[in-house]
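Left out: one protein chain. Kept in place: all the others.
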Amino acid sequence: MSVYSAEIRLETQGNDDIHDISEAVSERVEESGIKNGIVNVCVIGSTASVTTIENESGLRGDIKELLEELIPSSKDWRHNSTWDEGNGHAHLRASLIGPSLTIPFIDSKMTLGTWQQIVFIDSDVKPRSRRLIVQVIGE
Amino acid sequence: MSVYSAEIRLETQGNDDIHDISEAVSERVEESGIKNGIVNVCVIGSTASVTTIENESGLRGDIKELLEELIPSSKDWRHNSTWDEGNGHAHLRASLIGPSLTIPFIDSKMTLGTWQQIVFIDSDVKPRSRRLIVQVIGE
Partner (left out) sequence: MSVYSAEIRLETQGNDDIHDISEAVSERVEESGIKNGIVNVCVIGSTASVTTIENESGLRGDIKELLEELIPSSKDWRHNSTWDEGNGHAHLRASLIGPSLTIPFIDSKMTLGTWQQIVFIDSDVKPRSRRLIVQVIGE
């Protein structure tokens, strides 16, 4: 059993910018040399999240529309009075979806569906340089 | 330390069909022979999810009603123009709840509450044969 730590770095545009990170995570699993186990992907920061979707443009648009309806960016969230960044909605979206995702892998291959991609959603209101930690554990 | 990989197979009805998989996960933990660790349960596919609920019929009805209110099945989601399956809402529901759940276990027993069951929610619009991967890690 061993642990392999790696990172993914992304330049994002904000406003629910969605990045497919499946390939990047898959590469980290392969380079770990670990055959069977789990991989945990976790974003550093509280205005972005990780989940799986079928990564096609229609659905990416649907997610943005849904998040805007459920958690409006225009609402006068209290957080916007604490800091002058106007990203209260981004924090709420990120907390609801969650910052961390764990996926099994067998024979060095993640057990995801053909139309199931790991995506990073940056809900912040401006471009950001992001770091995600990829922790691979297994044997 | 070791890793034990197993599966759960389910025949589901779709439309937020909720299955209690606590017993199945518990069996996989026991047959692994691993005493202390974590178990990760992850669905293959992007229209179903895993979480915990108190598994009683009232609450199962409440979850279906809530998901229909927050993410209506009748709405003209963009995804429904990409593919002709009419399951855009199912993708969104699954991404929001999440495809993967990790639970600790001690002395081969998961540390869940008496009224806390692991459930698989199939949000797709038709019956499906589902596979979940159960990855047990520990010592």
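Going in written order, the chains are labelled A and B, and every chain counts its residues from 1.
We adopt the following convention: a contact is a pair of C-beta atoms (placed from the backbone, for glycine too) under 8 Å apart; a residue touches a chain by one contact, two chains touch by 3 or more.
This one's a predicted model, so the numbers in the text were calculated from it and none came from an experiment.
Check B:Ile38, B:Ala90 or B:Ile133 against the missing chain and you find that the one touching it is B:Ile38. Among B:Ile63, B:Leu92 or B:Val134, only B:Ile63 touches the chain that is left out of the view.
Considering the full assembly, A:Trp77 is the residue among A:Trp77, A:Phe105 or A:Phe120 that touches the omitted chain. For subunit A, the residues touching the chain absent from view are 1-3, 5, 40, 42, 44-46, 70-71, 77-82, 88, 91-92, 94-96, 98-100, 102, 133, 135, 137.
Panel shows subunit B; residues 1, 36-38, 51-54, 56-59, 61-63, 65-66, 70, 96-98, 101-104, 106, 111-113, 115-117, 137-139 of it touch the chain omitted from the view.
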